[in-house]
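Only one protein chain is missing; all other protein chains are in place.
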Amino acid sequence: MSAQGNSVLSISGVNKTFGGLQALSDINLNIEEGKTHAIIGPNGAGKSTLLNTCIGLLKPDNGSINFNGRDLTKGMTPHEINQAGISRVFQTPQIFPELSILQNVMIPAFAKRDGSFKFNPFKALRQEKQLRDEAMSLLGDLDMAEGSHHHAGNLARGNKRRLELAMCLIQHPKLLLLDEPTAGMARHDTNRTIELLKKIKASGMTKVIIEHDMHVVFSLADKISVLAQGAIIAEGLPEEIKGHPKVREAYLGSAEV
Amino acid sequence: MDAILLQILNGLDKGGAYALIALGLTLVFGTLGVVNFAHGALFMLGAFVAVSVQNILTISKKVKDESITFFDAYKETPYLELWWGDTGAAIIDFAVPISILIAIPVMLLIGLAMERGLVRHFYKREHADQILVTFGLAIVIQEIVKANFGANPIPTAAPAAVAGSAPIGELFGMPGIVYPWWRLMYLAFALVIIGGVFAFLQFTTFGMVVRAGMHDRETVGLLGINIERRFTIVFGLAAVVAGLAGVMYTPILPPDYHMGMDFLVLSFVVVVVGGMGSLPGAVAAGFLLGILQSFFSMNEVKQYLPGIDQIIIYLIAVFILLVRPKGLMGKD
Partner (left out) sequence: MHQLIVPGSNKRDLTIMAIFTAVVLSAPLWGGLIGAGYPDLLQKFAIFGLFAVGYNILFGLTGYLSFGHAAFLGVGSYITVWSFKLLSMNAIPAVIFAVIFSGLFALVIGFLSLRRTGIYFSILTLAFAQMSYNMAYSVLTPVTNGETGLRVLNDDPQVIDRALGVVQDGAPLGDFFGITLTGWAGFYFCAVMLILGFWLSLKIFRSPFGMKLVAIKSNQTRMEYTGFNPKPYLLTAFVISGMYAGLAGSLMAIVDPLAGAERMQWTASGEVVLMTILGGVGTLFGPIIGAATIKYLENIFSAINDTVLTNAYSFMPDWLNSFFVTITSPFVGEGWHLTLGVLFMAIIIFLPGGLMEGFRRIKMKFSGTDNDSNAEPMESEGGAK
C-alpha cells in the first residue's frame, strides 16, 4: 500500500508569460504517486503550455517544479526529460512507421538500458535476446504480439496509440503523460483505450492526462484540476468537479458528462 | 577613401545580383515552400537570352570589304547593318536593352513551364527530393546551354552610349573617381525591380494573398482561394526577376554556362543570412554580402588574409547559421 500523498511531481507558484500574454498564473499542482491526475479545461486555457512547462521543456518565469527530487526549472531537452523518468504520449500517436512493431518497442528499451547514446555496430540486433523477449512479452500483454514483425506504419490509429503506450510502458516511467490520448478516436477505439489505461492504472503507474472527452476523464481520474485562462480554477475529486459551478461557467455548459 | 567608395559601388553591383536572385528564391520558398536549386539556372538563362538576341541581331553575311584594295577581303557584316545602315548598327548596339524586353515574356514562359511541368508535383514531397530534382534540372539546363553555346564565356557589350564611366566621385566631393555608367544603371535597375516586387506584394490583392500564403499556406488554401494558380504566377514572377537580373548582368560578367551554379550557392547563403522567408532580409543580406565580398577583395585586405574574399561569404553564413539561425530578419 503506497504512502498517501507521495509526491512525484510538485509544482508551486509557477507563472509563465509569452510576450505580453500571461499563459500560466500561479500554478500549484501536486501529482501523487500511483494516482491518475486529469487536467481539463476549455480550449486556449493553456493546457499544452502547462504540460510542456511541467516536464521542464519550457522554463517558467518563477516558481518551482520538483520531479522526484529533481529541479526542472532550468530547462531540459526532450531526451533529458525522458531519461529522468517521464514518458509521454502525443495527440497524434508518434511512432516509427518505417520500423516493425517489435522494433518500435525495442528502441525505447534500448534507451532505458543504454542511455542517450551508445555506439557498437558489431553486436547484431538479433543478438539482443533479453530486450527482444521483454518487448515481445509486453506486446503479448497488449494483444499485439501476433504480426509484430509488420510495419508500424500500416496500423490503424487506435492500434498506433496502443503501440505508443507500449513504447512508454517498456521504460517503466515514473510519470506517464497523456496528451489527449483519445483525440480523434471513434467511440469503439476510445473505449478500448480506456480499458488499456485502466489496466495501466491498476499496475500503479502515476499518470497525468489532459483530456477533452469527459467520459474518459471520469472513467480514469483520481483527481481533476480544471484550467481556465492559465489558472487553476478548481481542483478535487471527480464527484466534486462534476457539479462545480465555476467549472460549468468556464465551459459555458459545453462539458459532456 | 576613394578606394572604399569604389569597393562599395562594386559591392552594390554584385549585391544587386545576389539580392535579385535571393528575392526570387525567397518568394518561392516562402510562398510555395519549395527549395529550388534550379533558380540559378534561371539567372543564367536570362543572360543567355541576351546572348541569343545578340546572336540573332548580328546574323551576318560575308561582304566585300572595299577598303582593302590589294586583295579580295571579306568582312562579316550583320544583315541589319546591310539593310538599315546606321539604324541597324544602333539596334545591334542596343542588343542588351532589347533583350530586357524580350526576356520578360521568355522567362515568364520558362518559369510557368517549370512550375507546371515539374515543381508542382513536388509540393508534397520532402525538401530533400525537391532539392535533388531541381538540382538535376539545373544540371540539364546547364548542359543544354553548354552544348549550344560552347564552354567559353561570351562577351556581351553594353550600348556604346553608356559604355563610358560616370564621374560619380563628384557627388561625394571626390573628383576624379569614375564608375562605369552601365554598372550604375544595373544598380538602379535592381532597385527598381525590387521596389516593383514589393509594391506588387503590398498594394495589389494578388500580392496580399501571396503574403498571406507566405504566412500561413494552409489557411489561405482553406479559404477557397485557388492557391495553385497563384503559385504558378509567383513562380513565373520569380523566374522573370532572376532572368532580368541575368540579362542586365551580361555586360558586367560575360555569361558562361556555369554562372547559374556559381551564383546559386552564394544566393542560398544570402537567403540564409537574411532569414529564410523574409523578403526584406534577402534583399538586405544580398547587398550586405556583396559589399563585404568586395571589401575583402581589396588588395590591402588580401595582403593580410589571403584568399579571404573567396570564403568570407561562407564564413559569415556559417557564423549566422550557428549563432542566429533565424538569420538577420527571419521569421520562424
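Brief remarks follow.
Think of it as A and B in the order they're written, each chain with its own count starting at 1.
The rule is simple: a residue touches a chain if its C-beta (ideal position, glycine included) is under 8 Å from a C-beta of that chain, and two chains touch if they have at least 3 such contacts.
Only a predicted model underlies this, so the values are computations on that prediction, with no experimental measurement involved.
Check B:L5, B:I91, B:I139 or B:A212 against the missing chain and you find that the one touching it is B:I139.
Here the missing chain is touched by one residue of B:K62, B:K75, B:H121 or B:H215, and it is B:H121. Remark: the omitted chain is touched by one listed residue; of B:A3, B:A147, B:A163 or B:L223 this is B:A147. Against the chain not shown here, subunit A presents residues 77-79, 81-83, 87-88, 94-100, 102-103, 106-108, 110-112, 115-133, 148-151, 153-154, 167, 171. The omitted chain makes contact with subunit B at the following residues, 35, 118, 121, 126-129, 131-133, 135-140, 142-144, 147, 261, 265, 268-269, 272, 276, 306-308, 310-311, 314-315, 317-318, 321-322, 325.
In this section, only the chains that are shown with their structure count from here on.
Separating the centre of subunit A from that of subunit B, both taken as means of CA atoms, is a distance of 53 Å.
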